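This is the structure I have questions about; it appears just below.
Of the protein chains in this complex, one is absent; all others appear in place.
On to chain A.
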Amino acid sequence: MIDALGSVGSLLLVGGTSDIAVATARRYLAERPLRIVLAARETPRRAAVAEELRAAGGQVEVVDFDADDPGSPARMVAAAAAGGDIDVAVVAFGQLGDADRLRTDSAAAAHLAQVNYVAAVAVGTELAVRLRAQGHGVVVALSSVAGERVRKANYVYGSTKAGMDGFYSGLGDSLAGSGVSVLVVRPGFVRSKMTEGLPDAPLSTTPEAVAEAIVAGVRGGRHTVWVPGAMRWVMSGLRHTPRAVFRRLPF
């Protein structure tokens, strides 16, 4: 249960080896020990993250999750819930893809849509069923400013995030009154292993800053957070920029 002062007792990290997921777990562990379920493919990194979080005081469980496997979301959520209620579930998996290749490789584009959108929808649906039944909990969905208005530079990735963002925003509204809520997190460019080698963008941020925003957003009962906060106003401006101007912008 998330207690009266917003302290969290159990945390499910879907895409548990992502930098943002790990930073979020560390941030919660800095407050209190808690139960953490890492859902990810079985990799050496998953084992290393589990070990690190155990050392930081977490009671860590590991479950398999593969965004390419249509049966995986249901199995993963059932396995995660077997050990007790899930207070906060962070949906943190996703890929960026190679924008150049995605322009011409339809299989790669469809695969990115599978991982970032289709699997995210399946995971969100399974989580909603489970959390609605337990009558409490928060789903945190890692969206992106890239989905707010899709840009020519990464329109495949942007479109998957636009779909995912729309799904989780609507899911949150549909859960009103159930005791369950959804927090959609829209970070700008995050310097992490996903964006390694890419040039820094303006208003770029870090996994730690995103984790801080997640913890504050959950505690405050928010539905949407932007990281950094100024992104909200930048994207609001871009959203209302006429297309003739928008498509000429240099990004």
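The criterion applied here is as follows: contacts are C-beta pairs under 8 Å (C-beta built on N, C-alpha and C of every residue); 3 or more make two chains touch, one makes a residue touch a chain; residues count from 1.
One rule holds for everything that comes next: contacts and distances are computed from a predicted model.
S.K.: Just by its UniProt name, which of "ABC transporter permease", "FAD-binding oxidoreductase", "Putative mRNA 3-end processing factor" or "Phosphoribosylaminoimidazole carboxylase (NCAIR synthetase)" is the chain not shown in this complex?
M.R.: "FAD-binding oxidoreductase"
S.K.: Among A:Gly6, A:Gly170 or A:Gly237, choose the residue that contacts the chain missing from this document, as touch is defined above.
M.R.: Within the whole complex, the residue contacting the unshown chain is A:Gly6.
S.K.: Touching the absent chain in the whole complex: find that residue among A:Gly71, A:Gly177 or A:Pro250.
M.R.: Missing-chain contact among the listed residues: A:Gly177.
S.K.: Would you write out the residues of chain A that touch the absent chain, in ascending order?
M.R.: Those residues of chain A that touch the unshown chain are 1-7, 9, 31-33, 84-85, 132-136, 177-179.
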